[in-house]
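Here the complex is missing one protein chain, while the rest keep their positions.
We just call them A, B, C, D and E in the order they show up, numbering each chain from 1.
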Amino acid sequence: MRRNETLLEMLLELQVLDRVPRMGYVLRGVPDAESITEHSWHVGFLVWALGGRIEGLDRLRALEIALVHDLAEVRTGDLPRVAKRYFAAGTQEAAEREVVDELLGPLGERAGELMAEYRAAETLEARLVKACDKLQLMIKVAAYERWGAGWLSEFWDNPENFPDLGIDVVRELFDELRAEHGH
Amino acid sequence: MRRNETLLEMLLELQVLDRVPRMGYVLRGVPDAESITEHSWHVGFLVWALGGRIEGLDRLRALEIALVHDLAEVRTGDLPRVAKRYFAAGTQEAAEREVVDELLGPLGERAGELMAEYRAAETLEARLVKACDKLQLMIKVAAYERWGAGWLSEFWDNPENFPDLGIDVVRELFDELRAEHGH
Amino acid sequence: MRRNETLLEMLLELQVLDRVPRMGYVLRGVPDAESITEHSWHVGFLVWALGGRIEGLDRLRALEIALVHDLAEVRTGDLPRVAKRYFAAGTQEAAEREVVDELLGPLGERAGELMAEYRAAETLEARLVKACDKLQLMIKVAAYERWGAGWLSEFWDNPENFPDLGIDVVRELFDELRAEHGH
Amino acid sequence: MRRNETLLEMLLELQVLDRVPRMGYVLRGVPDAESITEHSWHVGFLVWALGGRIEGLDRLRALEIALVHDLAEVRTGDLPRVAKRYFAAGTQEAAEREVVDELLGPLGERAGELMAEYRAAETLEARLVKACDKLQLMIKVAAYERWGAGWLSEFWDNPENFPDLGIDVVRELFDELRAEHGH
Amino acid sequence: MRRNETLLEMLLELQVLDRVPRMGYVLRGVPDAESITEHSWHVGFLVWALGGRIEGLDRLRALEIALVHDLAEVRTGDLPRVAKRYFAAGTQEAAEREVVDELLGPLGERAGELMAEYRAAETLEARLVKACDKLQLMIKVAAYERWGAGWLSEFWDNPENFPDLGIDVVRELFDELRAEHGH
Partner (left out) sequence: MRRNETLLEMLLELQVLDRVPRMGYVLRGVPDAESITEHSWHVGFLVWALGGRIEGLDRLRALEIALVHDLAEVRTGDLPRVAKRYFAAGTQEAAEREVVDELLGPLGERAGELMAEYRAAETLEARLVKACDKLQLMIKVAAYERWGAGWLSEFWDNPENFPDLGIDVVRELFDELRAEHGH
């Protein structure tokens, strides 16, 4: 793949993000699994829906982080968690920077900075997006089970899927979700 | 369908937005057509990518409008343009208000206000989202043609698909798109 | 979209009806949901299978009504019930007439008359098709549940999905369906 | 598979006809290929659309034949033409009778008689359905090519795909189709 | 279809085997049903995984038989069991030979000999592949049920789906499968 030289070429390439399925669901037999684009929209919506209840949040920056947090996957595909054991420390960051530079060059530095903030997970905004990334995961799991999927209990068993990262409204939603839909 | 009483029930219902295809593409024989969720994300991304170049824009509000502008379709499906002849003046607005109230009740008034602002298309923010709604349409059409679709020329022939609404960066992108990918 | 000037152009356009999914199922998470074409065939088959047991029925006209009753959807897509709140009184009829005129012009008046008869739901033939339209809906719901779908109980709860319109053989099938597959 | 003992059990089984793809298209790389149900509806529609122009036609019986002509495929799947070399003379008829008897038993003799009339292809009604079976095939091929399919020229090269069986309106449509869409 | 004159033309045609679904699953409402290619790989894998435990087995020949055992289906599609009643004695063999000759001509006699050995089911190698053909069927049924499918119990009820053909390791796996996943 080449470096995108114009905004338009970059926008055309991004359309393919809709065809990249979230592998965690695919590997559990879910038909028509969610795309990265769909996941990204739902995370953004969650950030927006919860953001008004979180004091001191910069809502614009939180939305920006949600918008870009998975963009590199238009070139890498979605890596299920287990694949991440492959990465030596620091290599993912280096590689992601390179992908972002080639893919999103026409946007300048902004996207890369937001993605770095997301990875660091220190600011309130980055923590909120990280928590919503998992909250959306588990809401989708509950939706798939409601629609008929049968092999998703492993998601409920994994405590890493329920990170509140110190944000109260997220913890409350996780609790409610587990109480009403958990196994 | 019922009124959503809790935030969680609303979030679960919204997951199905991923299964609602954009009918304009379906009715032109495109396989695996874009979902409303995907369209909404791409519009949001465009608003963000172009927003920095537009003076006086409230970027947060523009992103919020993009996020919610098609939400009613989780209950109505996507209505292709021709279906809109069905609506007597004022009925769409009244019905959309009702849908939003039942669907998004747990969020309070905010979503309804943003959707009304979008429909009115008077503020700079609403105009930008409206223009990006069509810009994304035509970028996707160009992507589908690149991937092999063959029956989309009608989209290029319709001047209503290229509204700049007085925003320069949008007009420039439309011009570039037509010059490089148009028929 | 344009007015079809020849029979052949009309027939080519109608092929796309196979890609229009029945939105009621889609909005409940069913994968590979039935198309309008498929629904129309099953309604026709029901009309034929039950028609021999109904005294005084004009079976040819009943089949003709079944064949065309949903044809406008090749231009409008399938509108789920909730979307129909959008229509002011009389506007749907007016718009459907226009769609039929542009879509089916090469066939002359016949299709429009049959669709009007269906909407009026007064003749025995129209009532049979209307009842079979719902009977097919509920038989498909039962089939989807048998195949593994999980979120369709709302269909069983809605009394409007079980109209016998005074036709005995329909009522008997509805009763049997509810007794053996209902919730 | 079992013999259907009730009308309802038969109707439930028939819903699966929507999942049986027409193999001729599948074996030529067409995505989302037409189902048997869809093919059957389009053949019925053609019979109806052309029937008014054919003198002496029993339109009800022609529609009935169209409705049932491919029903056995809900148990056998769709056999592409080449597979039919497998059948020794007379075996297909015998087997089809058995399938119909088990599948459509609750309907009595009627369906079997209509299918036998179709196979014999002697009456005007059966000839019309047989010609429309191929006419629909080639209209769909033209539609797929319009939508972007690329490997269908073999269909245009095969003279067996253009049988008019002595019916003028069919021949005219075949001629028009070849003139405007043929290779 | 034509006779393949070159190895390359044959290899290109074989790519379409991926689009041929296994009809037994399709006719039971399974979405995204396994392709013939996928079935063939899994049978090969089983033969390999079990082969080391079977004394006197020619593992290469067993793998070769697994590789080709369903190849004719790239021209015939997958025939569900019931369709096989259609074949008069001896006709399937004759037709399959002809298909193989036209399809796989560039490979010479080898593929045809392996397929004949498979059909005869006398050698240890052929018996192992035949048993694994069913073992893979039932393992997939168990997987589909785990993923959410609901209408597959008929497969468990049919004793013909559990042939061990005198091979101990196959019988043990069938027993374990029935004990842990059977109905």
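In the analysis below, a residue touches a chain if its C-beta (ideal position, glycine included) is under 8 Å from a C-beta of that chain, and two chains touch if they have at least 3 such contacts.
Note that the structure is a prediction, hence the values are computed from the model and not measured.
Hidden chain, full complex: it touches shown chains A, B, D, E. Of the candidate positions A:38, A:78 or A:125, contact with the hidden chain is made by A:78.
Of the listed positions A:21, A:44, A:105 or A:148, the one in contact with the omitted chain in the full complex is A:21. In the complete complex, the hidden chain is touched by one of B:13, B:78, B:125 or B:145, namely B:145. For chain E, the residues touching the absent chain in the complete assembly are 6-8, 11-12, 14-16, 18-19, 32, 34-35, 37-38, 40-42, 44-46, 48-49, 52, 59-60, 63-64, 67, 107, 110, 139-140, 142-143, 146, 173, 176-177, 180. Seen across the whole complex, the unshown chain contacts chain D at 28-32, 148-151. Within the complete assembly, residues 1, 16, 19-21, 23, 26-29, 74-80, 82-83, 85-88, 91-92, 95, 98-99, 154 of chain A touch the chain that is not shown.
Here, only the chains that are shown with their structure count from here on.
Hopping across touching chains, the smallest step count from chain A to chain D is 2.
Identification of common neighbours of chain C and chain E yields A, D. Chains compared, chain B against chain D: the Cα-based superposition rotates one onto the other by 120 degrees, nearest 5. Note: the chain lying farthest from chain A is D, by mean C-alpha position. Homomeric contact chain A/chain C: same residue numbering on both sides for under half of the interface positions.
C-beta contact counts were set side by side for A-E and D-E; D-E has more. Per-chain CA centroids place chain D at a distance of 29 Å from chain E. Shown for chain B are the residues in touch with two or more other chains, namely 16, 19, 28-29, 32.
Chains touching one another form the pairs A-B, A-C, A-E, B-C, B-D, C-D, C-E, D-E.
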